[in-house]
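Report on the structure given below.
Note that this complex is displayed minus one protein chain, with the remaining chains in position.
On to chain A.
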Amino acid sequence: MDKKLDQLKTEYKNIQIPDELNFIVERALLKGKKKKKKNGYKWMAGTAAAAVLFIGGLNISPAMASTLADMPVVGSIVKVLTFTEYKVDKEKYQADIKVPAVSDLENGDLAQSLNDKYLKEGKELYDEFMVEMKDLEKNGGGHLGVDSGYEVKTDNDQILSIGRYVVNTVASSSTIMTYDTIDKKNQILLSLPMLFKDESYVNTISENIKEQMREQMKADENIIYWVSNAGLEDEELFELFETIHKEQNFYINNDGKLVISFDKYEVAPGYMGVAEFIIPTEVISDILVSDEYIH
(Lines give C-alpha, C1' and ligand atoms only; values in the text may rest on other atoms or scores of the structure.)
Protein backbone atom coordinates (compact mmCIF):
# COMPACT_ATOMS: atom_id res chain seq x y z
CA MET A 1 0.00 0.00 0.00
CA ASP A 2 2.79 2.42 0.86
CA LYS A 3 4.27 1.78 -2.52
CA LYS A 4 0.98 2.62 -4.14
CA LEU A 5 0.65 5.76 -2.10
CA ASP A 6 4.16 6.76 -3.09
CA GLN A 7 3.23 6.17 -6.67
CA LEU A 8 0.14 8.33 -6.27
CA LYS A 9 2.23 11.00 -4.63
CA THR A 10 4.72 10.97 -7.48
CA GLU A 11 1.88 11.37 -9.91
CA TYR A 12 0.53 14.20 -7.85
CA LYS A 13 3.88 15.94 -7.73
CA ASN A 14 4.19 15.46 -11.47
CA ILE A 15 1.08 17.49 -12.19
CA GLN A 16 2.42 19.96 -14.69
CA ILE A 17 2.57 23.56 -13.66
CA PRO A 18 1.32 25.80 -16.45
CA ASP A 19 3.42 28.82 -17.39
CA GLU A 20 0.53 31.13 -16.61
CA LEU A 21 0.51 30.26 -12.92
CA ASN A 22 3.11 32.82 -11.99
CA PHE A 23 1.37 35.57 -13.90
CA ILE A 24 -2.03 34.71 -12.45
CA VAL A 25 -0.74 34.61 -8.89
CA GLU A 26 1.05 37.95 -9.22
CA ARG A 27 -1.99 39.56 -10.80
CA ALA A 28 -4.26 38.20 -8.08
CA LEU A 29 -1.92 39.50 -5.38
CA LEU A 30 -1.82 42.93 -6.96
CA LYS A 31 -5.52 43.13 -7.73
CA GLY A 32 -6.38 41.88 -4.27
CA LYS A 33 -4.42 44.64 -2.64
CA LYS A 34 -6.09 47.35 -4.66
CA LYS A 35 -9.49 45.88 -4.05
CA LYS A 36 -8.85 45.67 -0.36
CA LYS A 37 -8.05 49.34 -0.11
CA LYS A 38 -11.19 50.35 -1.95
CA ASN A 39 -13.88 48.12 -0.63
CA GLY A 40 -12.51 45.61 1.73
CA TYR A 41 -15.70 44.98 3.59
CA LYS A 42 -18.15 44.94 0.75
CA TRP A 43 -17.84 41.22 0.25
CA MET A 44 -18.63 40.44 3.83
CA ALA A 45 -21.51 42.91 3.95
CA GLY A 46 -23.02 41.36 0.85
CA THR A 47 -23.11 37.95 2.40
CA ALA A 48 -24.73 39.28 5.52
CA ALA A 49 -27.38 41.20 3.63
CA ALA A 50 -28.28 38.20 1.55
CA ALA A 51 -28.88 36.20 4.66
CA VAL A 52 -32.44 35.34 5.44
CA LEU A 53 -32.95 33.97 8.84
CA PHE A 54 -36.09 32.42 10.16
CA ILE A 55 -36.58 31.38 13.68
CA GLY A 56 -40.13 30.32 13.88
CA GLY A 57 -42.47 28.31 15.92
CA LEU A 58 -44.42 26.09 13.63
CA ASN A 59 -46.99 24.74 15.98
CA ILE A 60 -46.17 27.11 18.71
CA SER A 61 -49.30 29.21 18.49
CA PRO A 62 -51.87 28.23 21.09
CA ALA A 63 -54.61 28.15 18.49
CA MET A 64 -52.71 25.63 16.40
CA ALA A 65 -51.86 23.50 19.38
CA SER A 66 -55.42 23.31 20.58
CA THR A 67 -56.65 22.42 17.10
CA LEU A 68 -54.31 19.49 17.12
CA ALA A 69 -55.38 18.41 20.55
CA ASP A 70 -59.03 18.47 19.57
CA MET A 71 -58.58 16.25 16.58
CA PRO A 72 -59.89 12.79 17.19
CA VAL A 73 -57.10 10.28 17.23
CA VAL A 74 -57.85 6.69 16.54
CA GLY A 75 -55.96 4.00 18.36
CA SER A 76 -53.63 5.95 20.55
CA ILE A 77 -53.81 8.97 22.74
CA VAL A 78 -50.20 9.98 22.99
CA LYS A 79 -49.20 12.28 20.19
CA VAL A 80 -45.96 13.54 18.76
CA LEU A 81 -45.97 16.86 17.03
CA THR A 82 -43.54 19.47 15.88
CA PHE A 83 -43.16 21.85 18.73
CA THR A 84 -40.86 24.32 17.10
CA GLU A 85 -38.58 24.65 14.13
CA TYR A 86 -35.30 26.44 13.68
CA LYS A 87 -34.49 27.41 10.15
CA VAL A 88 -31.57 29.06 8.39
CA ASP A 89 -31.77 29.36 4.66
CA LYS A 90 -28.80 30.93 2.98
CA GLU A 91 -27.05 30.01 -0.19
CA LYS A 92 -24.28 28.11 1.51
CA TYR A 93 -25.66 27.55 4.95
CA GLN A 94 -28.79 25.61 5.62
CA ALA A 95 -30.30 24.46 8.83
CA ASP A 96 -33.65 22.87 9.43
CA ILE A 97 -34.15 21.66 12.94
CA LYS A 98 -37.56 20.35 13.89
CA VAL A 99 -38.09 19.85 17.59
CA PRO A 100 -40.72 17.28 18.45
CA ALA A 101 -42.92 17.31 21.50
CA VAL A 102 -44.87 14.53 23.08
CA SER A 103 -48.36 15.46 24.21
CA ASP A 104 -51.21 13.85 26.10
CA LEU A 105 -49.00 11.52 28.03
CA GLU A 106 -50.69 10.91 31.36
CA ASN A 107 -47.37 10.81 33.08
CA GLY A 108 -46.76 14.54 32.94
CA ASP A 109 -43.26 14.29 34.39
CA LEU A 110 -42.16 11.93 31.66
CA ALA A 111 -43.63 14.12 28.94
CA GLN A 112 -42.03 17.17 30.48
CA SER A 113 -38.59 15.60 30.74
CA LEU A 114 -38.72 14.30 27.17
CA ASN A 115 -39.92 17.60 25.81
CA ASP A 116 -37.33 19.53 27.79
CA LYS A 117 -34.64 17.25 26.42
CA TYR A 118 -35.87 17.63 22.84
CA LEU A 119 -36.03 21.39 23.10
CA LYS A 120 -32.66 21.68 24.80
CA GLU A 121 -30.94 19.46 22.22
CA GLY A 122 -32.65 21.23 19.34
CA LYS A 123 -31.56 24.59 20.66
CA GLU A 124 -28.00 23.39 21.20
CA LEU A 125 -27.86 22.08 17.67
CA TYR A 126 -29.03 25.42 16.37
CA ASP A 127 -26.56 27.38 18.49
CA GLU A 128 -23.69 25.16 17.38
CA PHE A 129 -24.69 25.65 13.79
CA MET A 130 -24.73 29.42 14.14
CA VAL A 131 -21.27 29.42 15.71
CA GLU A 132 -19.85 27.21 12.98
CA MET A 133 -21.50 29.31 10.31
CA LYS A 134 -19.98 32.52 11.63
CA ASP A 135 -16.64 30.78 11.87
CA LEU A 136 -16.80 29.63 8.29
CA GLU A 137 -17.93 33.00 7.03
CA LYS A 138 -14.96 34.59 8.73
CA ASN A 139 -12.56 32.04 7.31
CA GLY A 140 -13.39 32.41 3.68
CA GLY A 141 -16.61 30.54 3.44
CA GLY A 142 -17.72 27.01 2.85
CA HIS A 143 -20.81 24.92 2.97
CA LEU A 144 -22.62 23.83 6.05
CA GLY A 145 -25.90 22.14 6.56
CA VAL A 146 -27.81 20.54 9.32
CA ASP A 147 -31.10 18.78 9.03
CA SER A 148 -32.78 17.44 12.08
CA GLY A 149 -36.20 16.03 12.68
CA TYR A 150 -37.99 12.99 13.91
CA GLU A 151 -39.97 10.03 12.80
CA VAL A 152 -42.37 7.91 14.72
CA LYS A 153 -40.99 4.41 14.29
CA THR A 154 -43.66 2.56 16.18
CA ASP A 155 -47.02 3.67 17.49
CA ASN A 156 -49.31 0.93 18.66
CA ASP A 157 -51.37 0.24 21.77
CA GLN A 158 -48.34 -0.48 23.83
CA ILE A 159 -45.27 1.14 22.36
CA LEU A 160 -44.34 4.55 21.06
CA SER A 161 -40.87 4.76 19.53
CA ILE A 162 -39.67 8.16 18.40
CA GLY A 163 -36.48 8.37 16.36
CA ARG A 164 -34.75 11.72 16.09
CA TYR A 165 -32.14 12.24 13.41
CA VAL A 166 -29.41 14.79 12.89
CA VAL A 167 -27.81 14.96 9.47
CA ASN A 168 -24.72 17.12 9.31
CA THR A 169 -23.46 18.15 5.93
CA VAL A 170 -19.97 19.46 5.50
CA ALA A 171 -18.32 17.85 2.51
CA SER A 172 -20.36 14.71 2.89
CA SER A 173 -22.88 13.95 5.52
CA SER A 174 -23.07 12.15 8.79
CA THR A 175 -26.23 10.93 10.41
CA ILE A 176 -26.94 10.45 14.05
CA MET A 177 -30.12 8.75 15.25
CA THR A 178 -31.47 8.77 18.79
CA TYR A 179 -34.48 6.80 19.88
CA ASP A 180 -36.86 7.09 22.76
CA THR A 181 -39.21 4.24 23.38
CA ILE A 182 -42.15 4.72 25.69
CA ASP A 183 -44.39 2.11 27.22
CA LYS A 184 -47.75 3.80 26.76
CA LYS A 185 -49.65 1.56 29.12
CA ASN A 186 -47.32 1.95 32.06
CA GLN A 187 -46.23 5.42 30.99
CA ILE A 188 -42.53 4.81 31.33
CA LEU A 189 -39.49 5.42 29.21
CA LEU A 190 -37.79 2.15 28.33
CA SER A 191 -34.04 1.64 28.40
CA LEU A 192 -32.11 -1.28 27.03
CA PRO A 193 -30.76 -2.54 30.38
CA MET A 194 -34.20 -2.63 31.97
CA LEU A 195 -35.50 -5.03 29.34
CA PHE A 196 -33.05 -7.73 30.40
CA LYS A 197 -32.42 -9.80 33.51
CA ASP A 198 -28.70 -9.09 33.55
CA GLU A 199 -25.90 -7.62 31.49
CA SER A 200 -25.37 -10.72 29.41
CA TYR A 201 -27.57 -9.10 26.77
CA VAL A 202 -24.60 -7.00 25.65
CA ASN A 203 -22.70 -10.07 24.47
CA THR A 204 -25.67 -12.06 23.26
CA ILE A 205 -26.91 -9.22 21.09
CA SER A 206 -23.41 -8.29 19.88
CA GLU A 207 -22.67 -11.85 18.78
CA ASN A 208 -25.96 -12.04 16.93
CA ILE A 209 -25.27 -8.74 15.17
CA LYS A 210 -21.80 -9.93 14.13
CA GLU A 211 -23.34 -13.06 12.65
CA GLN A 212 -25.88 -10.96 10.79
CA MET A 213 -23.09 -8.70 9.50
CA ARG A 214 -21.06 -11.65 8.23
CA GLU A 215 -24.08 -13.23 6.59
CA GLN A 216 -25.03 -10.02 4.85
CA MET A 217 -21.45 -9.55 3.63
CA LYS A 218 -21.36 -13.09 2.31
CA ALA A 219 -24.64 -12.65 0.49
CA ASP A 220 -23.80 -9.32 -1.10
CA GLU A 221 -20.29 -8.16 -1.88
CA ASN A 222 -21.37 -4.52 -1.83
CA ILE A 223 -22.15 -4.74 1.85
CA ILE A 224 -19.33 -4.02 4.25
CA TYR A 225 -19.30 -3.84 8.01
CA TRP A 226 -16.28 -3.37 10.22
CA VAL A 227 -16.42 -6.88 11.62
CA SER A 228 -13.86 -9.62 12.17
CA ASN A 229 -13.74 -12.93 10.30
CA ALA A 230 -15.75 -11.67 7.41
CA GLY A 231 -13.02 -11.49 4.83
CA LEU A 232 -12.03 -7.89 5.46
CA GLU A 233 -8.43 -7.22 4.61
CA ASP A 234 -6.16 -5.44 7.06
CA GLU A 235 -8.64 -5.79 9.84
CA GLU A 236 -6.06 -4.55 12.30
CA LEU A 237 -6.16 -1.08 10.77
CA PHE A 238 -9.74 -0.53 11.72
CA GLU A 239 -11.78 -0.23 14.79
CA LEU A 240 -13.79 -3.36 14.36
CA PHE A 241 -17.19 -3.70 15.91
CA GLU A 242 -16.77 -5.50 19.24
CA THR A 243 -19.88 -5.05 21.32
CA ILE A 244 -22.87 -2.79 21.54
CA HIS A 245 -22.97 -0.20 24.30
CA LYS A 246 -25.06 -0.96 27.34
CA GLU A 247 -27.25 1.92 26.31
CA GLN A 248 -27.02 1.31 22.58
CA ASN A 249 -29.67 2.99 20.47
CA PHE A 250 -32.67 0.76 20.06
CA TYR A 251 -36.37 0.75 19.44
CA ILE A 252 -39.11 -1.80 19.38
CA ASN A 253 -40.79 -2.22 16.05
CA ASN A 254 -44.42 -2.86 15.28
CA ASP A 255 -43.91 -6.61 15.35
CA GLY A 256 -42.61 -6.43 18.90
CA LYS A 257 -39.02 -7.09 17.78
CA LEU A 258 -35.97 -5.41 19.24
CA VAL A 259 -34.13 -3.27 16.70
CA ILE A 260 -30.56 -2.15 17.39
CA SER A 261 -29.41 0.92 15.53
CA PHE A 262 -25.94 2.24 14.68
CA ASP A 263 -25.09 5.69 13.41
CA LYS A 264 -23.54 6.30 10.02
CA TYR A 265 -19.78 5.47 10.18
CA GLU A 266 -20.22 3.66 13.49
CA VAL A 267 -19.95 0.08 12.23
CA ALA A 268 -19.71 0.47 8.46
CA PRO A 269 -18.35 2.76 5.77
CA GLY A 270 -20.37 5.90 5.23
CA TYR A 271 -22.12 4.72 2.09
CA MET A 272 -23.90 2.09 4.17
CA GLY A 273 -25.69 4.83 6.09
CA VAL A 274 -27.43 4.13 9.37
CA ALA A 275 -27.33 0.42 10.15
CA GLU A 276 -30.18 -1.38 11.85
CA PHE A 277 -30.37 -4.95 13.02
CA ILE A 278 -33.52 -6.75 14.04
CA ILE A 279 -32.64 -9.18 16.80
CA PRO A 280 -34.57 -12.45 16.49
CA THR A 281 -36.58 -12.82 19.66
CA GLU A 282 -35.58 -16.47 20.19
CA VAL A 283 -31.96 -15.34 20.60
CA ILE A 284 -32.79 -13.18 23.61
CA SER A 285 -35.97 -14.75 24.98
CA ASP A 286 -34.08 -16.46 27.84
CA ILE A 287 -32.67 -13.24 29.18
CA LEU A 288 -35.64 -10.94 28.69
CA VAL A 289 -37.34 -9.80 31.85
CA SER A 290 -40.69 -10.47 30.23
CA ASP A 291 -42.25 -10.93 26.84
CA GLU A 292 -44.46 -7.95 27.35
CA TYR A 293 -42.62 -5.61 25.01
CA ILE A 294 -40.58 -7.97 22.92
CA HIS A 295 -42.11 -11.16 21.63
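Definition applied: contacts are C-beta pairs under 8 Å (C-beta built on N, C-alpha and C of every residue); 3 or more make two chains touch, one makes a residue touch a chain; residues count from 1.
We take it that contacts and distances are computed from a predicted model.
One subunit of the complex is not drawn; among "ATP-binding cassette subfamily B protein", "RNA polymerase subunit sigma-70", "PPM-type phosphatase domain-containing protein" or "Multiple sugar transport system permease protein", its UniProt record names it "RNA polymerase subunit sigma-70". Note that of A:Leu136, A:Val167 or A:Ile287, the residue touching the chain absent from this view is A:Leu136. Not every partner is drawn; the one left out touches chain A at residues 1, 4-5, 7-9, 11-13, 15-18, 20-22, 24-25, 27-29, 31-33, 35-36, 40, 43-44, 132, 135-136, 138-143, 170-173, 222, 224, 233-234, 237-239, 265, 269-271, 273.
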